[in-house]
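Can you read through this structure? Questions will come right after.
Every protein chain except one is present and positioned as in the full complex.
By written order: A and B. Residues from 1 in each chain.
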Amino acid sequence: MAVNTNNKVNIVAPPEGHSDAGFFATSLDKAVGLARKNSIWPLPFATSCCGIEFMATMASNYDMARFGAERLSFSPRQADLLMVMGTISKKMGPVVKQVYLQMAEPRWVIAVGACASSGGIFDTYSVLQGIDKVVPVDVYVPGCPPRPEQIIDGLMRIQDLIGNESLRRRNSPEYKALLNSYGIK
Amino acid sequence: MIESLKNKDLSEMNLNTINLGPTHPATHGIFQNVLTMDGEKILHAESTVGYIHRAFEKLAEHRPFNQITPITDRLNYCSSPINNFGWEMTMEKLLGVQLPKRVEYMRVIIMELARIADHVICNSILAVDTGALTGFTHIFQQREKIYEIYEEICGARLTTNIGRIGGFERDFNDKTWKKIKDFVQEFPKAFKEYEALVNRNRIFMDRTIGTGAVSAEEALNYGFTGPNLRAAGLDYDVRVMNPYSSYQDFDFTIPVGKQGDSYDRYMVRSAEMWNSISIIKQALEKMPDGPYHADVPEFYLPPKQDVYTKMEALIYHFKIVMGETKVPIGEVYHSVEGANGELGFYLVSDGGRTPYRLHFRRPCFITYQAYAKLIEGSVLSDAIITMSSLNIIAGELDA
Partner (left out) sequence: MELNNAEYTKVVDALKSRFPNSINDIGVPYETLTLSVDSAEIKNIIAFLASEELGFSFLTDVCGMHYESTDELGVVYHIHNLYTNTRIRLKTRLPKSKPEIDSVTSIFKSANWQERETYDFFGIIFKGHPDLRRILNMDEMDYFPLRKEYPLEDGTRTDKNDSMFGR
C-alpha cells in the first residue's frame, strides 16, 4: 500500500473488513453501499426558488458532481434519488407521487427547502403542507432557500443512509408497512 | 389549431398527442403543454398552469404591510430585489414618502445587479437548451459574486427581503462598495468571453433565428412587456416612460430588436446587461451623500438609542413590530421594470393593518398565454427554444 506523506489530505477509511496480501474481505452490504453512495443519479424535481439554489449547487462554485452525482437523470426510471426542491401545490401532489412510483428500488427521497418539508411560509389552501403527505421522505433539508452547503450536507446524509442500508431493507415488513401507509403497493 | 387544418377530418392523419411537462428537463419551472403533433410538427398546443399556485394574493390580505416583502421575493425569484423594491415603492407612494437621493441611487445599483443576475440565467440556460453547457458554468460564477454583494447588504442570497419601507436598515459598508466596484471591473471581462462563445456561434444562431417570432402589434395586443416586447420592435421601458427611483438621472439606451424571435430576445437581454453595468458605474460616480433612509414613522423602526430612552420611539417600535400601524385609505398602482417586463402592484388599502386587496400584475403570466400560439406550426425543438427565450419563471407565472 502506498504511504500517505501529505498530511493535509484526508483519505477516507475503508469499511470494516479483513485485509491481507492481495485481498480485502468485507460484507456485501458494505461493498454495495460504498458503490451506491458514490454514484447517485439524482432526479432534480425543481419547482421554484430552491431550484435556483440547486442550479448554483450544480455550477462550478459548489459542484455537487464531486460527490458522484454527476449524471442528472430526468427520467425517473433511471434515477436513484428524487430531490424535490420547491413548493409542491395540491395540483402537483399526484405528479410527485407518479414520478416516485416510476422509480425502481432502491430509491431515496430528499425534501429540499421549507416548502417541500412542511409547506414553508405558504400555509394556504392550495399548497401541500410537506411532500411527506404523498411520498415517504428520507432526508429533510430546511431553509428558505437552503444554502448550497446545506443542500450538499443533505446529500451527504443521504450518502450515509445509502452506505449503511441493509440489503434486505426493501423486502422487510417495516418498509412494506411504510409504503402501505402511503397507499403504494 | 392551424388555419389550414381547421375543417379537415383529422382522424385520417396519424396524429400524436404528447405531454410536455409539468416536470421537464429544461429547468424553467412547472407548466404543462399538451401538444398535438403530426410527426415533428406541432399542430395545436394547450397550456395548463397553476402547478405552483401559492395564493400570494390571498396571503397578502392576512399579513401586515412590512411582512409582505418576503412574499414578493418569491415572485420572480431570480431577481428578487426588484420585486422587493417595487413593493416598497408602492407603499411609499401610498404614504406619500419622499426618499433621499442616496437611497434611490443605492436602490438603482441593486436593481441593476438583480437585472444582470436574471438575464444571466435566461441567456445561459437558453444556450444550455441548445446544447452549450460551457458558457453556463463560466458565467454562473459571476452570479456568485452578485450573491456575495446581496449577502453583505441583507444576509440572504436568493430571496433577499432587501431594504425597508423608506430606505435601507443600514448604510452599505466599505466591503460592499469594494465588492460592487470589483464586480463592475470583472463582469465585463467574463461576459465578453461568454459572448465570444455564443453570440456568433453558427449552431446557436441557426437554432434561435426565426423561432418564436412575434410581430410588434401582436406582442402589444398580447400584453408583452420587457425584453420580449422590445425584441419585437417597441421601445416601451417603464424606467423611461414612468421613471421611478431617480432613473431619469441616468443615461442609458433602450435596445430594440426587429423580428421578435429568440435570437432578438437573447441579444436584447445581452445589450441590457451592458446597459446595467453602465448604469451601475454612473451611480457609483454620482453617489450623493445623505441619509440612507427616509422618515417613515409608520414602518421604519426608530434607532435603538431612541427606543431605549424616549417614550414615543418605544411606542412606535412596539406598534411597528406588532404590525398595528395604520395607513391612509386609498388605492394605488405602481409598476417597475422587472427583468421580464412591467411588474405592477395594485394595492387597495382600507386603513387597516393589512391590505384590503393586493394584486400583482405579473409579466410572465401575461406573456405565457401567447406561447401556445407562438409554437403552432413549429417543430418540437423550436418550441423548447421559444420557451427558454421567453424567460418564464414559474413563481411569477402562478403566484
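Some observations on this one:
The definition used in the following text is that a residue touches a chain if its C-beta (ideal position, glycine included) is under 8 Å from a C-beta of that chain, and two chains touch if they have at least 3 such contacts.
Note that this is a predicted model, so its numbers are computed, not measured.
Within the full complex, the residue among B:V49, B:I180 or B:A231 touching the omitted chain is B:V49.
Within the set B:W87, B:Y105 or B:Y236, the residue that contacts the chain not displayed is B:Y236. Shown as candidates are B:G135, B:G344 or B:G395; the residue that touches the absent chain is B:G344.
By the touch rule set out above, subunit B reaches the unshown chain at residues 49-50, 53, 55, 57-59, 61-62, 93-94, 218, 220-223, 234, 236, 241-242, 330-333, 335, 342, 344, 346, 348, 357, 359, 361, 365-366, 368-370, 398-399.
Interface residues of subunit A facing the missing partner chain: 90-91, 123-126, 129.
As a convention for this text, only the chains that are shown with their structure count from here on.
Chain centres here are Cα means. That of subunit A falls 31 Å from that of subunit B. By the touch criterion given at the top, residues 44-49, 51-53, 55-56, 59-61, 74, 86-87, 89, 91-92, 95, 99, 121-122, 124-127, 144-145, 147 of subunit A touch subunit B in their complex.
Of all residues in subunit B, those touching subunit A in their complex are 22-25, 27, 29-30, 50-55, 58-59, 70-71, 73-74, 77-78, 121, 136-138, 140-141, 143-144, 147, 157-159, 394-395, 398.
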